[in-house]
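For this depiction, one protein chain was excluded, whereas all remaining protein chains were kept in their positions.
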Amino acid sequence: MERILSRWVDIPNLRDIEVYEAHGGYRALRKALFEMTPEEIIEEIKASNLRGRGGAAFPTGVKWSFIPRNSEKPVYVVCNADESEPGTFANRYQLENDPHGVIEGVLICCRAVNAHTAYIYLRGEFALQKRRLDEALAQARARGYIGRNIMGSNFDVEVYTHRGAGAYICGEETALLESLEGKRGYPRNRPPFPATYGAFGCPTVVNNVETLSNVPHIIARGAQWYRSIGPEKSPGPKLFCLSGHVNRPGLYELPMGFPLKDMIYREDLGGGILGGKKLKAVIPGGSSFPVFTAEEALKVNMDFESVRAAGSLMGTGGVIVMHEDTCMVDALRTIARFYHHESCGQCTPCREGCSWIEKLMIDLEEGRGTMEDLDRLIDIASNMEGNTICVLADSLAMPVKSFVPKFRDEFEEHVRLKRCPFKFSAKFVSFTSSERPSSHAVDGLSSS
Amino acid sequence: MPKVTINGQQLDAPQGINLIQAAEMLGIEIPHYCYHPGLSIAGNCRMCLVELQGVPKLQIACNTRVAEGMVVHTESPRVKKAQAAVLEFLLLNHPIDCPVCDQAGECKLQDYYMDYDRQPSRFPLGKKNKKGKALDIGSGLMLDQERCILCARCTRFFDEVTRTSELAIFERGDHCVVDTYPGRKVNNPYALNVVDICPVGALTEKEFRFKMRVWYLHRTPSVCGACARGCSIDIDHHRGRIYRYKPRYNPNVNQWWMCDEGRHSFKLLQGENRLLKPRYQADGRLATEGWDTAIARAAERIRGCASQYGPNAIGALVSAQATNEEIFALKRFMARAVGSTVVGGVSWTPVGASPDDNFLIRGDKNPNTAGLKAMGLLENGLGWVAGLVRRGQIKVLILLRCDPVRILGESEFMAWFGALDHLIVLDCIATQTMAFANQVMPIAAYPELDGSFTNFEGWVQRLRPAFDPPGEARPALEVIGALERELLKVEWNYSAASVFAELAQAEPAFEGLTLEGLGAHGARIAMSRNGSGP
Partner (left out) sequence: MKDSTPAPQFSEATLEEFKQTLSRYPTRRAALLPTLWLAMREFGWISPAVEEYVARLLDLPTSHVHAVVTFYEMFHRKPVGKWHLAVCTNLPCRLRGADEIVAAIKNRLGIDNHETTPDGMFSLETVECLASCATAPMLQLNQDAYIENLTVESVLKLIEELARRAD
């Protein structure tokens, strides 16, 4: 398959604007400015059935169409580059290697919703990525793609980068907007929705990096072409982030609907399980989503509908693979620690529940757990789920409600033995340099 | 008016209200912590989750506006489970120190636990997060961070109402704490409102701490007398003693709030300086006497003076501390029983008092200046009456809640008023003028009164008596009534309602009003530009 979103692998120095232009860069923007009306752009995106890649899979064109036409207030476009979901790292490489692809998507979106200001909100840790973007923005400005009267179209647009400062919750779109406004990253109550009351109280589109980088390709090559990739209901290319116990962890661009088994085992992809061990579990969409047992994982295809049908969610496409030596109690404890650490503290069930679950998980892992704790975990998770402003509470509830029943024996064993049975085996692997398998994320991406 | 159905009951709801308000109109309580009608919607406590027909997730009632055809369930099994869960989460890190908590008895954690949870704890006490306790954060506020449920009512109050942001939430997740900026203290004349709106025992009033269990307190609606705003209040009292004022919601006057100065103003009205017995001057000291002799003595002096010098030799001064009824009764008494037209008003504020601000506080520290003016009395009648006295035209003077010595100083007072034959003081607390009085009559303070004040914007608000006046003190209306009876030998009805009814007939500004009709939020009189009645 042709690499689309990760074509920097095949095109050296794509982040340089001259190289980007030489490979068709900013032609989609030209088309959007001179050959299409804003309505036609939105229709094209709707027709492509592009769905948000940030986790919620909402149809992008529909989201854009919610922005009021002829708004009296300014309209903002915000690109969510807060990529923080554990197991996810696609945006990062896109920003490093193809910043113009993201910027062009942002600019087309601005044109479609008549926004004259866009912010790209990067997580605080993305220092390199911010530098790359700022360089690319300066290049684009120098070429007349950003600023006043871009490309002689009478359309003015400014694009700024904005750096967060270390808070997972700011990936949630309304928390991101609060953070952009200089506040604590507290998710907002909805309604009102960002489409009417977003950044600075104005209509706002918030789209993920990967979502927006699909846009220039759709505008350049058409919705028809786009829909020919992957399944009907969730078409398009997808950047899958493969991590954990595989021989070749990396970023793989594959069509939606790709079999998870092939992703893990094919020689040119995951290359099988580390050390030839047995597969135990896979989290298919980043750590917020229900875990699959090995049997479940090997049957599923990676698109929004199929993963949902199999009982999990594809989220961001962060695939975390765990082999037989992994202690599932310790794995869940690690996940619980994360959500406890990242809960913003607003809503009672999340603030208290995440902390309680982590405490119970520490007890279990350290041999102080009880059988009642196992049911209690499910109970707490159920009480958190769906009862808060945002879905961070659900993001811990879902792993809890899948780990505990699916690996109940292992949890019970911790209770019975009053210790972790994995304590004296290699629970988590480490390597000396000679044994280290090569990584494929940065240089030499694979694709099918 | 959207039609909504809540628990099977139908309501034509006013546009724009939320489901907590709509349910309240049907007498259905939707429990909540963070929601407060005077603050922005936070939606963080999650206690007000309700089920909306056709919506898969439970929704918070505070952020859900009524809409046509909305069907709401507030007591379904799912809602009950969610409410119990929220309470369990809230109590998880709560210290459960109710026996030493001042909030006990009016704590929403206690109340809702009994109403919506009642499960034993599943979380060991030893594992609770430790945070700051009994922190003195200034302005009389005590903060207990362990009891705090992070509803952000207090921070929203300081952000949105006073716009001073003294308190904020710091840190993140379950490490979140409400606090002042490190090293700073709250210094805000409205600080104690956050004690009222704190639904738990996290913010308590330093001065009230450990003084009284709230379940012993009785509550009487009234009006604060500390300035011309006249905030609606509830008087919380026990056995004839006031323990605190709490602001009472009044959309016309003070919304949900009051200032700390007003809140503490009751302290002046109780204690050693309260006047308890009628007194008369005998051999250079004030001796006590019974009411009958006191009234007879005063009437005799008035009668004697009138026959010797004419009725206008008897004058009266009434301050804007008096109620509308007191002012009117005195004015009418002077006209009808004495035949004098010399009645002056006094609205005086000491130098250095807190000035007008852009919220509630008024520089005029009298609760009834507008009432005084609406009844045609001068604001500064002191000079006029003083002149009459100095010229020897007035020989007997009645002072109602009026302390000219405090205003003028002793020597100046003597220079103007030294020629008086007889000075009668009616007041509730000891005054400086008392030392020069021939008679002192103890009257009830306003928390003990039925009646009304007129605030600076013309809102006439009802006072209700919290308890009987102390000692032998009597409402001023009764004293004036007794004097009139003594002079005219006619029985008049001196109840506040009846005096108000006559006032409404006699004074054009008050036309059409009745005391009963003032209701909880008062009624407004027309105010002319120069301040006197139309």
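Lettered A and B in written order, each chain numbered from 1.
The rule is simple: contacts are C-beta pairs under 8 Å (C-beta built on N, C-alpha and C of every residue); 3 or more make two chains touch, one makes a residue touch a chain.
Only a predicted model underlies this, so the values are computations on that prediction, with no experimental measurement involved.
Engineer: Touch as defined at the start, partner being the missing chain; which of A:320, A:347, A:361 or A:398 qualifies?
Structural biologist: Missing-chain contact among the listed residues: A:320.
Engineer: Check each of A:184, A:238 or A:376 against the chain that is not shown and name the one that touches it.
Structural biologist: Only one of A:184, A:238 or A:376 touches the chain omitted from view, namely A:184.
Engineer: Of A:243, A:387 or A:402, which sits in contact with the chain we cannot see?
Structural biologist: Looking across A:243, A:387 or A:402, the contact with the absent chain belongs to A:243.
Engineer: Per the definition of touch given earlier, which of A:46, A:163 or A:419 contacts the omitted chain?
Structural biologist: Checking each option in A:46, A:163 or A:419, the one touching the absent chain turns out to be A:163.
Engineer: Please pick, from B:91, B:151 or B:167, the residue that touches the omitted chain in the full complex.
Structural biologist: Considering the complete complex, B:167 is the one touching the chain left out.
Engineer: For the full complex, which residue in A:26, A:64, A:89 or A:197 touches the chain that was left out?
Structural biologist: In the complete complex, the chain left out is touched by residue A:89.
Engineer: In the full complex, which bits of chain B touch the chain not displayed? Write them out.
Structural biologist: 164-172, 180-184
Engineer: Can you list, in ascending order, the chain A residues touching the missing chain?
Structural biologist: Counting over the whole complex, chain A touches the hidden chain at residues 74, 83-89, 91-92, 123-128, 158, 160, 162-168, 179-185, 200, 241-245, 249-251, 287, 318, 320, 322, 326, 331, 334-335, 338, 341-342, 344, 428-433, 436, 439-442.
By our rule, only the chains that are shown with their structure count from here on.
Engineer: Just give me the whole-number Å value for how far the CA centre of chain A lies from that of chain B.
Structural biologist: Going by mean C-alpha positions, chain A sits 56 Å from chain B.
Engineer: Which residues of chain A touch chain B once you look at their complex with the stated criterion?
Structural biologist: 167, 184, 189, 191, 340-349, 351-356, 359, 376, 383, 386-389
Engineer: For a test of understanding, state which residues of chain B touch chain A in their complex under the given definition.
Structural biologist: It comes out as residues 41-47, 49, 57-58, 60, 63, 81-82, 85-86, 88-90, 92-93, 122-123, 127, 129, 149-150, 169, 171-176.
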